[in-house]
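Note that this complex is displayed minus one protein chain, with the remaining chains in position.
Right, subunit A next:
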Amino acid sequence: MAWDRNQMAARAAKELQDGWYVNLGIGIPTLVANYIPEGVEVTLQSENGMLGIGPFPYEGAEDPDLINAGKQTVTDLPQTAYFDSSESFAMIRGGKIAMAILGAMEVAENGDLANWMFPGKLVKGMGGAMDLVAGVGRVVVVMDHANKAGESKVLKRCTLPLTGQKVVDRIITNLGVMDVVEGGLRIVELAEGVSDEELRASTEATIVA
């Protein structure tokens, strides 16, 4: 047993605090918007130039001029503001965004993050991820604990080209929650039905007591 995509997103949503401006990455992080706890008001930033992302539109109401950073059609909210890309990254680089929740290909025990390319195979590009991890207050990674080959994505050292050096604060996977601390990772929480031994055995990174 472990968390599924939605349970991981729901767990990540507990990281949000009232009044925060937050950037959600593509994939599982996008689902976090569905689980924002009651009484917590957060404003979602989309790096293509929007604060206050609303839900997906009803069929027939899609607007090609209104998309999120994943290029999906979205809607606006009463508090929405639009701006250009340089303004968008000024607020990211300037530390105005409290938290970014991002996906990852690999995370290392020192907080290094890799999420933009597999050399020679798959090139996606870093998009806004390098700016986000360098600029926002707190970086939370949400990802599967292992890759498709069953190997740990939580490593001693990243093997893929980095998105940022020593930037990750917390890692949420299908197996549990870990914090980047001095000397390695500290287990914060285990996913439902996952034992401490199981998490340790599935993790290449150093886990400190």
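Here is the rule we go by: contacts are C-beta pairs under 8 Å (C-beta built on N, C-alpha and C of every residue); 3 or more make two chains touch, one makes a residue touch a chain; residues count from 1.
We take it that contacts and distances are computed from a predicted model.
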Task = Write down which listed name, "CU044_5270 family protein", "Acyl carrier protein", "CoA transferase subunit A" or "Transport permease protein", is the UniProt protein name of the chain that is not shown.
result = "CoA transferase subunit A"
Inquiry  = Please identify which residue in A:G19, A:P55 or A:G183 touches the non-displayed chain.
reply    = A:P55
Query = Taking the entire complex into account, which one of A:I36, A:L77 or A:A134 touches the absent chain?
reply = A:A134
Ask   = If the hidden chain were put back, which of A:V123, A:A149 or A:A209 would touch it?
value = A:V123
Ask   = Among the options A:S88, A:T173 or A:S202, which residue touches the chain absent from this view?
value = A:S88
Key: Where the unshown chain meets subunit A, residue by residue   = 46-50, 55-59, 61-68, 70-74, 76, 82-86, 88-90, 92-93, 112, 120, 122-131, 134-135, 161-166
